[in-house]
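Every protein chain except one is present and positioned as in the full complex.
What follows is chain A.
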Amino acid sequence: MNGIETRRRSTKAILLVLLAVILVLYGFPFAYLLLTSFKPPSEAIAVPPSVVPDVWTLENYTAALSKEGVVPALVNSVMTAVLSTLISLVLAVPAAYAVTRYRTPSGRVFVLAALVTRMVPTIAVGAPLVETMRALGINDTSFALAIAHTTISLPLSIWLMASFFEAVPDEIEEAAKMDGASRIGALWRVVLPVVSGGLAVTAIFTFLASWNEFLFALLLTSVRAQTTPIVIANFQTQFGLDWGAMTALAAVYSIPVILLTLTLQRHIVAGLTLGAVKG
């Protein structure tokens, strides 16, 4: 018994160490970014670098947030990500539902085809998108950028939602129909509440894809709809790197995502579990 107990403890200790190492590997870059954002400019660029600031200051935050275009870019990022999430969900939910419930060969082809679009390099569709948006007269708008972001997130959203719908037994819908609900009514009133965790997971992935996207934002926006990733990148110019201000804005930009993830954490776990146990 003592031997088994010792082995268990050793295994647990090894796992904890492994966990700690992984946590540090994942967490250190962000922790370093956060700590650097509180360093004075000369300390932020010191060689060799220090991890913890010798002097703590909010100077970088003041400089970053007072830079022209930063606040509008933050607003644009929120607008674009919310729009993209809504568009993506509005399109993905009925598509995924139809594919999983009707189970037709064309539906399977459709889902595969949706996945294929993920394999096309983003830059390859950049030029056509620029031309299309300009022809539509919506270039440099959050709407145009949200549509572009939806082209990235929609295939994943359909696949995710399809896996969540698969996990919902047909009998639940049948029962709803017996109570007089139409198919759409059953979807709206019964199925969607059941997969609300999955919806949350899909929404957060879609939101994140738009929130962090760079290339389409670069190609499709100029002044009115420019998002924060472009503004963050602008702190590095050919003539210098404003490391402190860049880290400060990056830290500020991370906050909504962290808050969103923490708020939806329960739904995310539930959603992931829902998808994982499907037969």
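The definition used in the following text is that a contact is a pair of C-beta atoms (placed from the backbone, for glycine too) under 8 Å apart; a residue touches a chain by one contact, two chains touch by 3 or more; residues count from 1.
As a convention for this text, contacts and distances are computed from a predicted model.
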Can you pick, from "Sugar ABC transporter substrate-binding protein", "Imidazole glycerol phosphate synthase subunit HisF", "Cation/acetate symporter ActP" or "LuxR family two component transcriptional regulator", the UniProt protein name of the chain not displayed? "Sugar ABC transporter substrate-binding protein"
Of the candidates A:Pro53, A:Pro72 or A:Pro256, the residue in contact with the absent chain is A:Pro72
In the full complex, which of A:Val52, A:Ala175 or A:Leu262 touches the chain missing from this view? A:Ala175
Among the options A:Ile4, A:Val47, A:Val116 or A:Ile255, which residue touches the chain absent from this view? A:Val47
Touching the hidden chain in the full complex, which residues of chain A are there? Just list them. 40-42, 45-47, 69, 71-73, 75-76, 79, 82-83, 86-87, 90, 123, 126-128, 130-131, 134-135, 138-144, 146, 175-176, 179, 181, 188-190, 192-193, 215, 218-219, 221-226, 230, 233-241
